[in-house]
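A single protein chain has been omitted from the complex, and every remaining protein chain is retained in its original position.
Per-chain residue numbering starts at 1, and chain names A, B and C are given in the order in which the chains are listed.
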Amino acid sequence: MIRAGIIGASGYTGGELLRLLSTHPQVELKAATSRQFNSRPVSSVHPNLKGFCSLNFSSADEALNQELDLLFLCLPHSLSMKLAGKIPESTRIIDLGADFRLKNVQDFERHYGRHECPELLEKAVYGLPELHREEIRDAWLVANPGCIATSMILAINPVAETIRDSKTAIDVKIGSTAAGRAVSADGMHAERTGVVRPYFLGEHRHLAELKQETGVENAMFAAHAVDMSRGILSTIHSFPKELPSFIEVFNAFRKSYSSEPFVRIVARKSPPYNLPDAKTTRYSNFCEIGFSVDERSGSLTLFSAIDNMLKGSAGQAVQNMNIMFGLDEREGINFPGFMT
Amino acid sequence: MIRAGIIGASGYTGGELLRLLSTHPQVELKAATSRQFNSRPVSSVHPNLKGFCSLNFSSADEALNQELDLLFLCLPHSLSMKLAGKIPESTRIIDLGADFRLKNVQDFERHYGRHECPELLEKAVYGLPELHREEIRDAWLVANPGCIATSMILAINPVAETIRDSKTAIDVKIGSTAAGRAVSADGMHAERTGVVRPYFLGEHRHLAELKQETGVENAMFAAHAVDMSRGILSTIHSFPKELPSFIEVFNAFRKSYSSEPFVRIVARKSPPYNLPDAKTTRYSNFCEIGFSVDERSGSLTLFSAIDNMLKGSAGQAVQNMNIMFGLDEREGINFPGFMT
Amino acid sequence: MIRAGIIGASGYTGGELLRLLSTHPQVELKAATSRQFNSRPVSSVHPNLKGFCSLNFSSADEALNQELDLLFLCLPHSLSMKLAGKIPESTRIIDLGADFRLKNVQDFERHYGRHECPELLEKAVYGLPELHREEIRDAWLVANPGCIATSMILAINPVAETIRDSKTAIDVKIGSTAAGRAVSADGMHAERTGVVRPYFLGEHRHLAELKQETGVENAMFAAHAVDMSRGILSTIHSFPKELPSFIEVFNAFRKSYSSEPFVRIVARKSPPYNLPDAKTTRYSNFCEIGFSVDERSGSLTLFSAIDNMLKGSAGQAVQNMNIMFGLDEREGINFPGFMT
Partner (left out) sequence: MIRAGIIGASGYTGGELLRLLSTHPQVELKAATSRQFNSRPVSSVHPNLKGFCSLNFSSADEALNQELDLLFLCLPHSLSMKLAGKIPESTRIIDLGADFRLKNVQDFERHYGRHECPELLEKAVYGLPELHREEIRDAWLVANPGCIATSMILAINPVAETIRDSKTAIDVKIGSTAAGRAVSADGMHAERTGVVRPYFLGEHRHLAELKQETGVENAMFAAHAVDMSRGILSTIHSFPKELPSFIEVFNAFRKSYSSEPFVRIVARKSPPYNLPDAKTTRYSNFCEIGFSVDERSGSLTLFSAIDNMLKGSAGQAVQNMNIMFGLDEREGINFPGFMT
């Protein structure tokens, strides 16, 4: 049994991680911390966990005093880097924040401000199993990718060379959990419901992860808030200098992903259910990837759907844990999602 | 008072038109037809109209036998062309279908099949007031634009020269009313709710309208179903050969639209409410247009939000009627929409 | 023209009132106040009002220094009572809060705490036009009813004698705007979406209004949050000692409401659209009332649907204004709502 703890377990991501770890057959959950809810039952904040998690929230100090095999950090950026140095080597780390995702300190500081322990960046492994499975296996510190980054990189990686020097526009549709559990006026139900609006344009932090992992940079980026709580659909419009054929693209995806447990290629010819849908992947750890080659416009379009709370964060963290501890990679997260 | 009738008034578009005409101070609604609901009260099919519309549905023949100043046609394509020839010159026509939108018969037949009265195409005016106000004024037959076409053309028109030879991708997010009132398995609430999925890629019929009105062709096109009943947000990603400055784009939009009653330029620097939102235009006849110039990616992005049932169909039809009959263009449709 | 102002105009109710007054043909809106947004454009907070309201928010002092015919107060309870005493007799008042709704000081203090100017309670008129139209006409101070109270009273009033001594359970379903614009963790979109949960049981403040207006007290009360932003459906289950017949109930409703401009009796025999629906009344000032008499269970069930932001607050306030100033009662609020 893996003795695990979560630092920062009261938010949405922490809650999903609690859910997954509480039902994981190889995990003994020893601690879940929260400043705000310290000493209160976990299930009073995450009511779906009644009967599944009998822990009370504790302080970070209490958690760090336990003997743990693995610690998940679910903290706002710049807090993990302060904490990581204090964690003994015998406790491995999966950081769901941004502090250790970027190898290049300049890239990090451009987006997030000063990095306080750049020496750890070398030790950290970028936790995208489809690209770094072997390094993850032996890592002490795994940096779980950003949710939009996961969505973009998995779609682009197999055709990165085709895309790299092409004009590319990334059009993301995303749900309300992506903004986290902190309260805000424009996040209230009455205002957020019904919107379809661009809320971020330009140099998104997750593009730095895309560049690091695929070499694709300078893509146009627009993120749109839509009316759902969970899910990302990324539509990646690119205009390659030489347009590949459908079968070439299909083969590239097959080659990359045919034995991947959590990537599905969805590129049938006729609707319905022929292309990725945020709904089909919701509540599951799957990434659905589809594509279209359109000679008329000279375009290659990629579609990528994930649940931002699962393949985009907590689910991928458990996938990484499974790899790090030599378990079946699907253990505890092999869940199909729902039709309705 | 304008004596008006609607052929095909039981669908969603017909219902919106009934609502607008029933509350329009200059219209006397004389007939609303429906095969399926013939002789039943209009308000039994459109329950929001209780107390506003006391008509019963009639047959098309009954409607055509009345003396009318104006007939709205809300029919599936290929039916209006059969009917139009039978309508006396004294009755003007606004066709909300596709039969008379395209001037070029080949373009029409490529998308819709054989055209049975091409001689009427010359007489028809493309009913986008922002481009054709003067011709609409005197038209006998106005072809009301498609909903996605309206959204695209209004965004692109002021910068059409910049976009025309650029790589361009049009990413549309659209609600469930756009599929009409015909029943379908994947349109049922339990299946349609929660989706964010591409449902149409490639050569959409409305692109032919875009080409006709702006000269822009060969754009990549992807339409996505999202979880709302009404609304379109079009995001138009383009990579101009020479990137204009923000102020140049702003001035182009100002020049085109500063005196337009139903176009709002929404391009503030900071969120929230700084860019078009389907929610802000929902239930109103407004089109919100915004844009972004991004030097990093060399891109000009346009955003365009409308309510597909209003500026995208019934509202624009009434706007055209107001112009045709010399009324204040805003009469009966100058409604602000809702914040929540 | 009525020179009007709004104290507390940045919330959801204030926003609806701004919308209605900005488009009302007989109103000149002179001031809208907000502490938080003082001096900012109204449309930066209520983006739907771009082009309809060019005011900037001002302070309450600035508003009170103007010559106004009418002041709307949209304040949390206990603030209106402090302000009302400072308002000159020449300015009439419609208070959308709770401070002047209850005639009986004990009833008020039981629910809301100490009342600071009980002498004004006598002057105040309970602003439910269907019951108090004549008093409203001449009132200086109108207390606009609570939203749930409006819904319950309109349904119960015509059959109050039948219900008064019966076992009665009131089951309310309500949207997220009812909680106001103040931010809260459980009001965030990701948490609030999808819920169907009881959130208030027992002695709700609005029951005191029900008792005052109909004599019905001691009803069981349960309010449920459901996934919509606007709307109330109240289902009132009662077990009369003597069960009236369908036609007796129908006649009682007819007698009360047949000439009411904003009450619709909806009690057809067969679905769909045969009973009140929150959707049909949403975005309109209508109250739909229906009922069922069930001999098997000995029950009379009443259904009442309103939009909490309109007939439940801002719309009813404008209806009261129209009455107070001798206008057509429907002026500016005679809007049918939407089918989809």
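What we mean here is this: a residue touches a chain if its C-beta (ideal position, glycine included) is under 8 Å from a C-beta of that chain, and two chains touch if they have at least 3 such contacts.
Quick caveat: nothing in here was measured; it's all calculated off a predicted structure.
Here is the thing to keep in mind: the chain we left out touches A, B, C in the whole complex.
Screening A:52, A:200, A:246 or A:325 against the full complex identifies A:52 as the residue touching the chain left out. Listed residues A:80, A:144, A:177 or A:292: the one in touch with the omitted chain is A:177.
Only one residue from B:192, B:264 or B:279 touches the chain missing from this view: B:192. Shown as candidates are C:190, C:249 or C:327; the residue that touches the absent chain is C:190. For the options C:106, C:218 or C:245, the residue in contact with the chain missing from this view is C:218. Those residues of chain A that touch the chain absent from the view are 12, 15-16, 19, 22-23, 44, 46-52, 177, 229-230, 264, 266, 273, 277, 280, 283-284, 309, 334-340.
Contacts to the hidden chain, counted on chain C, fall at residues 167-169, 171, 173, 186, 190-191, 194-199, 201-203, 218-222, 224, 226-228, 231, 233, 235, 237, 239, 271-272, 275-279, 282, 290, 292, 294, 296-299, 301, 303, 305, 339-340. Mapped onto chain B, the interface with the missing chain covers residues 12, 175-177, 179, 181, 183-185, 187-190, 192-194, 229-230.
Simple rule for what comes next: only the chains that are shown with their structure count from here on.
Chain centres here are C-alpha means, and the one lying farthest from chain B is A.
Between the CA-based centres of chain A and chain B the separation comes to 39 Å, rounded to the whole angstrom. Taking the mean of the C-alpha atoms as each chain's centre, chain B and chain C sit 35 Å apart.
Among the residues of chain B, those in touch with two or more other chains are 277, 339-340.
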